[in-house]
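Some notes on the structure that comes next.
Here's a slice of the assembly, chains where they normally sit.
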Amino acid sequence: MIKQQTLQIQTRGRGTYDISRQVERIVHESAVRNGLCHLFIQHTSASLILCENADPSVRDDLEVFMARLIPDGDPTFEHTQEGPDDMPAHLRSILTNMDLTLPISNGRCALGTWQGIFLWEHRTHPHQRQVIATIQGG
Amino acid sequence: MIKQQTLQIQTRGRGTYDISRQVERIVHESAVRNGLCHLFIQHTSASLILCENADPSVRDDLEVFMARLIPDGDPTFEHTQEGPDDMPAHLRSILTNMDLTLPISNGRCALGTWQGIFLWEHRTHPHQRQVIATIQGG
């Protein structure tokens, strides 16, 4: 059994957005007890990650690290038509991925205690993002 | 329903190769309308990524960034028996992944407008690469 649904996530610009609750709702509605939940973001400048969900400073540190690893406005980048965050957003997305698959056990995503599901917006301006959830199992 | 097929991709050395068309053909031939397409590269020195598919300068910038992050011939690397690009190729593959799962909707990979599927060859010399596609769904 395969069910597909699209999540619309409005971001307020660069940063991490906890989408665990929306994903759990889709899994719950699917009535799948054991299986897999695949998430896919249809963009090349935002990504999906699992991250520590308790201390917000983890996600602040993520931003600081990424901004240092891939600086906005790096003069070596040629692809800059959408601004200084354009190419960095592509690179950040590729290093952290656009797909994520989670096990479903007993009708819920079998996340560890400290794991949350986050959409990571890499563009500085707000964007509307689409995430396709595909649920499989029985 | 699960169907498996192997793609043979001949690379001309380091660089990104758009394999979207080959993947779409396999999805089309499977006749799956809704499901998932899993791609797996059977190598540790090449990877699979989703990347912006319109402006080739994005992929030029990817190479420049990676060459700076993981320089060929870095003297701190011990694993150099196949040359200065040997260990960098392993590292690049691990940072960008050897597996990729895409949703299938209405008989096609549900990619975003700007998403293309690329094999990223990390060795400087040409290689024959194998990608296993596993299609699930109904």
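Every chain is named by a letter (A and B) in the order it is written, and numbering of its residues begins at 1.
Just so it is clear, contacts are C-beta pairs under 8 Å (C-beta built on N, C-alpha and C of every residue); 3 or more make two chains touch, one makes a residue touch a chain.
Remember, it's a predicted structure, so these values are computed and weren't measured experimentally.
Novice: 2 identical chains shown; how many in the complete assembly?
Specialist: Across the complete structure, the repeated chain appears 3 times.
As a working rule, only the chains that are shown with their structure count from here on.
Novice: Using mean C-alpha positions as chain centres, tell me how far subunit A is from subunit B in Å, no decimals.
Specialist: Inter-chain centre distance comes to 20 Å.
Novice: Touching subunit A in the complex: which residues of subunit B?
Specialist: Result: residues 34-36, 49-52, 55, 57-58, 60-62, 64-65, 68-69, 95-97, 100-103, 105, 110-115, 136-138 of subunit B touch subunit A.
Novice: For a test of understanding, state which residues of subunit A touch subunit B in their complex under the given definition.
Specialist: Contacts found on subunit A: 2, 4, 38, 40-44, 69-70, 76-79, 81, 87, 90-91, 93-95, 97-99, 101, 130, 132, 134, 136.
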